[in-house]
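The complex appears here minus one protein chain, its other protein chains still in place.
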Amino acid sequence: MTGQPWRLENGGHIDRSCSLSFAFDGKIMEGHPGDTLASALLANGTHLVGRSFKYHRPRGIFSAGVEEPNALVELRTGNRQEPNSLATTTELFDGLEASSQNRWPNLRFDFSQANGALSRFLPAGFYYKTFMWPANLWLTYEHFIRKAAGMGIASRESDPDRYESRSAHCDVLVVGGGPAGLTAAMTAAEIGERVIVLEQAPHFGGWLRREKRTIDGSPAMDWVDAVSTRLSAMADVRVLTRTSAFGYYDHNMITAVERVQDHVPKSDPFLPRQRLWSIRAKRVVLATGAVEQPIAFPENDRPGVMLAGAARTYINEYGVLPGRMAVLQTNNDNAYRSAIDLLDAGARVTAVLDVRDHVDGHLPNQVRDRGVPILQGYGVVETKGYFAIRQVLARPLVGGPVRRYDCDLLCVSGGWAPQVHLHSQSGGKVVFDAEKGCFLPSEARQNCVSIGSAAGLFTLKDCLKGANGDDVPEQAIKPTWSLPNAPGRHGKRFVDFQDDVTAEDVALAHREGYVSVEHLKRYTTLGMGTDQGKTSNVIGLAIMAKLKGQNIPAVGTTKFRPPYTAVSMGAMAGRAVGHHFQPLRRSPMDNWHHDNGCKWVDAGLWRRPHFYTRPGEDVNSAALREGRTVRAGVGIVDVSTLGKIDIQGPDAAELLNRIYVNGWKKLAVGKARYGVMLREDGMAYDDGTTSRLSENHFIMTTTTANAGPVLAKLEYYLQAVWPELRVQVACVTDQYAAIAVAGPKSRDVMQRLIDLDISNDAFPFMAAAPCCFAGIAGARLFRISFSGELAYEINVPADYGQAAWNALLETGREDGVGVYGIEAMSAFRIEKGHVAGPEINGQTTIGDLGLGGLQSEQKHNIGKSLAIREGLIDPARPAVVGLVPVDGKTWIKAGAQLVENPDAPPPVAMLGHVTSIAYSGELNHPIALALLSGGKERAGEELYAAFPLRNEAVRVRVVSPHFVDPDGERMRV
Amino acid sequence: MLKGGLYPSVRFPQMEAYELTRYSIFSLIKQGLIRHTGWKRAWRNPEPKAAYDVIIIGGGGHGLATAYYLAKLHGIHNVAVLEKGWLGGGNTGRNTTIIRSNYLLDPNAHLYEHSMKLWEGLSQDLNFNVMFSQRGVLNLCHSKAQTDAFARRGNAMRLNGIDAELLSRDEVRKRIPELDFSDQVRFPICGGLLQPRGGTARHDGVAWGFARAADQRGVDIIQNCEVTDFIIEGGRVTGVETTRGKITAGKVAMAVAGHTGVLAQKAGLTLPIESHILQAMVSEPLKPLLDTVVTFGAGHFYISQSDKGGMVFGGDIEGYNSYAQRGNLPTLEHVISAGVSMMPCLSRVRMLRSWGGTVDMTMDGSPIIGKAPIEGLFINGGWNYGGFKATPGSGWVYAHTIANDAPHPLNEAFTLERFARGRLIDERGAGANPALH
Amino acid sequence: MLLIKCPWCGERDMVEFTHGGDATKVYPKDPNATTSEEWHDFIYLRENPCGEHVEYWHHVAGCRQWLKVRRDTTTHDILTTAPADGDLDT
Partner (left out) sequence: MGSACVFDKPERLSALSGVIEPGTFGRKIAGGPGITLRERPNLSIIQVAAYADTAEETGAVIQDLIGVLPPPEPNRSIMVDSIQICWIAPHKWWIIETDQRHGAEFIAGHLGNGAAVTSQGHGRSCIRLSGPSARDLLPKGCTLDFHPSRFSAGHCAQTSLGHSNALINCIDDEPIFDLYVFRSYAVSFWEWIADAAGEFGYQVSSSPEHG
């Protein structure tokens, strides 16, 4: 234990009565509740926390917030390891483990620091200019480039934590809980509006936490506590801390991430780690504050170089002294507050370097009165030290002798940049203010307003309402972005610390013509780091403007895009991951299938029984057995997933006429008919049987996949195109359980369960009727056959599905009834040459599918006119055929391509492809359906089903797709 | 079917003498010694001339590649590329940089494979490292039906002379153990279709490399010059009006995918194209985590890791017409939940940036490259999701079409007329619905 | 995130809707008297405006009504909405 040598006796919003232990690079240290990892490290005297991206230069804690470019660590370990975590915003908790990244073997001795020595050969974009010879070595070069690049190491294990998202609505959303935000929130809340306040930090107060300021004569934090306590107590106000607004989307939708449990050592399993908020606000108030900007002077990246505001934040918020001997480089009065706070905290301030030629402000004079030399018109030209800064060399900007100042802390301030990100994301414009030297929000696109320092208003007077702060007059800032090297010197002036982009890199980009803002960014990687350039974009822009001899607005600024701060993908995904990625649709008999050894297959969101296993069986043998049961006697299959649409109304038949290619007006009540519908462009779309239950009442079936789309299409045509048709459609897919009962004995079994005469005369093929089935009222019976056998389909209200299923198994036992899955069902339909999904694939016409004859000439239907285009009636189009292996035994693979000579050199002419395959229990050999150019014309020809992916080519003979019972006698008996 | 072998031979003659420094490790060291003060502009910044043989509208990858191949292969040097903003500022600089030629239908397969062959020598040809990295593109499949469909595509690729491998679940697992192979998964991985030669490239570098190489061959690259109208005389395009004045030309070629519809309207053409938003995202930079480009088969998600270490990923278009270059949250949420479901360790990885690009979606999901119905006007657009990977191939065939006033066999199927004739190139069989391609 | 005003349900989030495409493309009133050019135009050609776009949306997770929407494709502002067979300008 080190005893926190840099911790101050008092001050700060930390709890000294309690100690938390944490580890950094394996070294155990202590901090207090209220600390961040960064403040705790500083309390323990640790400035050096990381290495830069490219040159691997030692880097220290630079800021005290989300703008931090250097202090990135790997937080936690194992399946919770999080790379690139900001030490400056990570709340300390007991047992926290963190380690430095992008160094090997360790932080102090990093092999890659050699890059630093080579840095003169590694300017911006160097990789575009080399690594090209020999060409085949690029992957090797790249291997090493990749290893060197990247920052932290991500876990390769599944994240054990849970996440969730939720929506919220309010009249006023206030982003930022500083003085301006709290004031705005209270103003809105007091007139009874629904208010939500978001604060990214753990506590309200914003910059007031980091300063020694008073409001109405007492410490400013008293005011903050009073206001935030009052707000929290109000009924229609929701205050969220640890919640970062990161995105501003259309129609006043703000997204934010609440870090619910990132700060606790042990998480509650019932709470999410993080929660994504989508907040729809009538009005948005952006009180997002400002981020202090540095100045790019030579060797400005040593550990111990810190933003002036950050230095006083560590003193005032965390009770930590960031240095005992400080130098300050500034261009504004505000930064002198840091000098004052350092002096009050017992540090020495050896000098203040101010780029302004005449400094006579209220704050500077306080510093001057305390004996600190203020060097006017001075700038840093060099710094000494490697792991920590030791000395600052400064000289007059107009030239002159160099002065040296020993120090262990160099505070820098180049003024403040309002955080206009969300304003810009919302479509609002930003304008550059030359006096203040920063971009300000201008006209908004959506209903939002920026206030406080986010709007460039930096005094308490600008923020408070009905309360008075202790503002003091400030002398004007002198916008300054970079300071020159001393003559003959070439110290690196870092603009983007994380990505090692220097002022010289910006100059190179200018020299080579990459002068537009976007080119500058992309060529040098300026602002592309995890900090998104919060302390570097404006400086880079300013340097480019100077080089181009233009002003900053002329060069422009890059668009701000979400997220403002990086968001974990888990939070974006919420609950919809893994098993819950998509909902699972279950049939009414799902439990039975599950309990009876079925293997599932996904069909859209549904799961369907693929086959039912018995010991020693695979899918093929199981399907064969199930099929034989049907052919020999009777079997039942769950077909509940097929789409069912209830169609009623005087114009129902007319609607069907317009939707399907075939005619429906003449269909008799109590009859079913097979129908095919086209897509608007004339391609085959969907098929199924539709039955007429009464004059004005039809029940349509669709494929499982198209149930939703077909209903939406019907609604579209009825509401938008043919509103004059009196038809009502309703989805009843979930209302009915559907069971197909197939096999020569199916009638015997069904007859015992049903209150109708279902003899062939009374209930012939394609008959349909309402019925009472196994005591279940409201059932519907259809004599349709997908299997080609004598078959029925029975629909019962879904809650009775299991009862109906049981009744069939019960009653059919003596007939040896069996169950079958869709593998066996698919084999039946292939034997019959019935087309399905693999053939109706969106690329085929009804002609291709052998269904051209269905097209009625008497009427128009959707797609009919475009179906006659040259390309859709070309005789060379692939059409459905059957295939059998010439050797009578080799399986043909689905997805094989049909060719004449598989060994020809590429490109090999492809005549078509194998769509569906099965082993025919009836014929005792493998069979297949295919789409083949020329189609039936080729019957008898021998081709190859080529499967080069497996180096196979099966010799096949083209046959009719109707393998079994081509005339369909069986289903009509 | 192409006659005389599948692909025109793609050979790279030695570069002509350069007036500018040739990029190499040696020039880099030499410049390093003089602190890189000797580098010249990558391309000139000329004032537009009054007239050119060919004007190319659009300074993205396709436009610049077209200019380059016009100059290099067809001896047409008096060419201007007019860019309304900054080079590569459209979809060239906004895509997820994936390069593949794993297409089912012959016209697509041939075009993209030709492009792939050009990619394979591009850095050397341009003397600009575009970092084309052939780390493989893997399409995951999650059902028997999907496996069959992938097999159909993979077999077609092989028969067309394109590399493809069908991987089993275990082979996929061996390659990328970080994918979700647990029983907690909604759509288990059955296997995948791999194109080993597929990969990624540095998108900005492609635009800059073509720009520099075209510039060296005399092409004028003119940024901040927006075409405001076409000059059409006697049914023939003779030039364009721009924000920097009138410029006449023998031929005018559009290469502004994303805005093809808007530009074509200025010439009085209505196209089978809708503009939609496609979002992409990148994570914070990580040490190498994923070596292959992977696409999820049970949702819209594809991912690769950039050389800088960022996980680059994207998904589906927003589904509503837009030029806003800004997407919305639901798509982002779906894309990311698909990603985390596919690769659970991504859950703690942070998304650093997300952005949107405006893409041309055609009514059959395939591009349009060829002569426009107006004399002297050429059209190259409707790239849907496929624009970046096609860049060199597109420029190559487009240059051929412009130079010869007739399409090359590689692009003759990609006409505007194919829609009326029903000769669609509908890779997915989705029909005239951009949202489904 | 778009907020779409359903003529019946009021403003609802886009997640409840699906986009139904260009609503200026109207299915021919007399299909038999429609030329192949007109069909081609109807199915394939799009004005694809950069600005105001009249389009269909389907309130698929809500009242399942189709609506017409006038929306700006550059800003995503929704200007007016109406029932699918209604008039956007009244």
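Each chain carries a letter (A, B and C) given by its place in the written order, and its residues are counted from 1.
We take it that contacts are C-beta pairs under 8 Å (C-beta built on N, C-alpha and C of every residue); 3 or more make two chains touch, one makes a residue touch a chain.
On a predicted model such as this, the values are computed, not experimentally measured, just so you know.
Counted over the whole complex, the shown chains touched by the missing one are A, C.
For the chain missing from the display, the contacting residue among A:77, A:140 or A:167 is A:167, taking the whole complex into account.
For the chain left out of this panel, the touching residue among A:396, A:778 or A:852 is A:778. Within the whole complex, the absent chain has one touching residue among A:18, A:137 or A:271, and that is A:271.
Residue-wise, the contact with the chain that is not shown comes from A:751, picked out of A:621, A:751, A:856 or A:933. Annotation: of A:80, A:212, A:586 or A:628, A:586 touches the absent chain (contact as defined above). Within chain A, the residues in touch with the undisplayed chain are 164-169, 194, 268, 270-272, 278, 280, 575-576, 580, 582-588, 590-591, 606, 646, 648-650, 696, 726, 728, 730-736, 751-757, 772-778, 797-804, 807.
Touching residues on chain C toward the chain that is not drawn are 8-10, 12-13, 15-16, 60-65.
Here is the rule we use: only the chains that are shown with their structure count from here on.
Note on interfaces B-C and A-B: more C-beta pairs are in contact across A-B. The distance from the centre of chain A to the centre of chain C, with each centre set as the mean of the Cα atoms, comes to 28 Å. Remark: chain B and chain C have CA centroids separated by 31 Å (rounded to whole angstrom). Here the spacing of chain A and chain B, counted between their Cα centres, is 23 Å. Shared interface positions of chain B, defined as residues touching 2 or more other chains, are 326, 328-329, 420, 432.
Across the assembly, chain C contributes residues 1-2, 18, 36, 40, 43, 75-76 that each touch 2 or more other chains.
Chain A makes touch with chain C in their complex at residues 167, 249-251, 253, 278, 280, 427, 445, 680-681, 712, 715-717, 719-721, 723, 860, 864-866, 869. Of all residues in chain B, those touching chain A in their complex are 1-2, 6, 23-25, 27-29, 31-33, 35-37, 39-43, 45, 85-87, 89, 93, 106, 110, 121, 123-124, 127-129, 131-135, 142-145, 147-156, 158-161, 164-166, 177-178, 180, 182, 184-187, 202, 204-205, 208-209, 223, 283-289, 298-299, 305, 307-309, 326, 328-329, 332-334, 336-341, 344-355, 418, 420-424, 426, 428-432. Across the complex, chain B is touched by residues 1-2, 14-15, 18-19, 21-22, 36-37, 40-41, 43-50, 53, 55, 71, 73-76 of chain C.
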